[in-house]
Each structure stands twice: as C-alpha cells, then as structure tokens.
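Take a look at the following structure, please.
In this view, the complex is presented without one of its protein chains, the others remaining in place.
Moving on to chain A:
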Amino acid sequence: MTLTANRPSATKDAPAKAVKRTNPVRFVILAALLALLLIVIAPLLIITINAVKSPADYASGGPLSLPPHLYWDGIVDFWNRVSFGEKLWNSFITSFTVAVLGVLLSVLNAYALGIGKVKGRLWFLVFFLVANLLPQEVLVYPLYFLSKEVGLYDSLISIVIIFTVIQAAFGTYLLTSVYQEFPTELLDAADVDGAGKLRTLWNVVVPVSRPTLGVLFTFFFIWTWNEFFLPLVFLVSNENQTVPVALGVLQGDRLMDVTMTSSSGLIGILPALLFFLIFQRTLTRGITAGAIK
C-alpha cells in the first residue's frame, strides 16, 4: 500500500492562472457543483434549523420553515436530561488517553521494526496489518467475557486498553514505513555521541518525526471519539457512556419530542465540527497517510 506521511499539505493557494475566459460553461459547472454541495449539506442544515425551533413553531411551520425566533430549550433540556457534560468528558478523556498511549506504543513498535529492523520484522508487520483488518465482532465476545472476569467490564479503562492496542496496530504499520526511511546519518551521529537507544529514540527519532506523530495523534483521537460498537457493548451504565453511545441508545426514545431529537443531532455534530476545524490541516495531510483504515 502507498504510504506517504509527509506529503506537503494539499492545495497551495496560488492564484489561478490567467486563463479566465468569459465562458458560460464554467459557471454552469460551478453551479452544478454548488447544487451538489447543497444536497450533501442539506441534512445538516435541516437538523440545525430544527434544533433551535420550538415545538409549537414546528407544529405550525413544519420541518422546512425557518424558526421565527431562536429557541434554545430543546438543546438545554436534552443536555440536562442526558447529563451531556459528563458524556463529553467521558469521550474526551478516553479519546485523549488512547491517542497518547497509542502513539507511544506505535513509536516503540516502529522503532524496533523500522529502525532496529529486528528479526522476523516482516511477520510482525503482517501481524499488525491483519490486526488492523480484523472486524471487531471477532474480538468482542472474548473481550467482554475476559473484562468481566477481571472486573473491568463497564469501565472506561477497558475501552482505553482495547483501543490503544487497536489504534497502535495501525500506527505501527504506518510509522514503520516512515522510520525505514529515517536518515541513518542522524542515528550514526547519536551513536558516535554515545547516546543509548532510549535516548536516541527520545532526543532524535521522536523530534524528527513529530509531524507524523501529530497526524497519528489526531487520527487516534477522532477515531476513538467516533467509535460506537465496542463502547456500546462495554459501557452499559449511564454515567460511563461516551457521546456516540448516549446518542445512539436514545434514538427512538418515546420521551424525545420532534425538535429535541434534532437538538440531540446538533449537539452531536458540534464537537465533530470543532475537531474538523481545529485539525483540518493535519487531517488533509493525514488522510493521505491513513491509507489502510
């Protein structure tokens, strides 16, 4: 697979060349693309206008009318009913810990495989690649059973451990291909200075590969944030749920009225949108690096 981690960011904003003829066709094409874009984002727009609409306005105007005034009660009520702050914190702390530990584990593995070139490295790589492809269904029941045995069922710790390993499988695969190309002069220089392997890793390898590690961190964070299947199985009690699980299991709840359901949708979109804006640059680079997932 093509793995290109450090490709310069996608579009450079060079001004278009002076080929702008007044050709009506190009505006037809742009209009068609904008229409397609509108279709793609329409569902999100509809959810947004209904999230801030009162049930009464909804009853009189239907789903497509603009709200005559902004109505925040749906969002506030929903937030309080599911203790959304708590869910946000659960998601944040889980995703953050997984991202940190996952990057750490990937670095250690990739240092041994990519730079150390330990014996049997091809087989280790095949293992991590396969681990990455496995459907979570094939792991879920034993993990569920074992976590119950050791008392980690219904705990964020079990989710952190599991996802650290799963994400690191991807990270190891990606980072090993990056470290294989690591400039040997830098390693030799560290050798000459008498730096041990651990110090070389910490003082030379990690700083040089920081951009790639940033991409991995971003990926691990967002992937873990969006995970649904294993958290659904493991986090059964209300106070342990992450955002996607809390939103997923509330769907179709009879106590939710029409506009409150769209409020819950908006509340779920907002953190994702925030990450998207913060990490957009990293992500554009990273998606290209993330050839496997």
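In this section, a contact is a pair of C-beta atoms (placed from the backbone, for glycine too) under 8 Å apart; a residue touches a chain by one contact, two chains touch by 3 or more; residues count from 1.
The criterion applied here is as follows: contacts and distances are computed from a predicted model.
Entry comment: the absent subunit's protein name, as recorded by UniProt, is "Sugar ABC transporter permease", drawn from "Bacillithiol biosynthesis deacetylase BshB2", "Formate hydrogenlyase", "Sugar ABC transporter permease" or "Sarcosine oxidase subunit alpha family protein".
Screening A:V103, A:L174 or A:V243 for touch with the missing chain picks out A:V243. Where chain A meets the missing chain, the touching residues are 1-2, 7-8, 10-17, 19-20, 23, 26, 29-30, 33-34, 36-37, 40-41, 43-44, 46-47, 50, 58, 62-64, 105, 108-109, 111-113, 115-119, 124, 127-128, 130-131, 133-146, 161-162, 164-166, 168-169, 172, 184, 187, 197, 201, 222, 225-226, 228-229, 232-233, 243-245, 247-248, 251-252, 258, 261-262, 264-265, 268-269, 272-273, 275-276, 280, 284, 287-288, 291-293.
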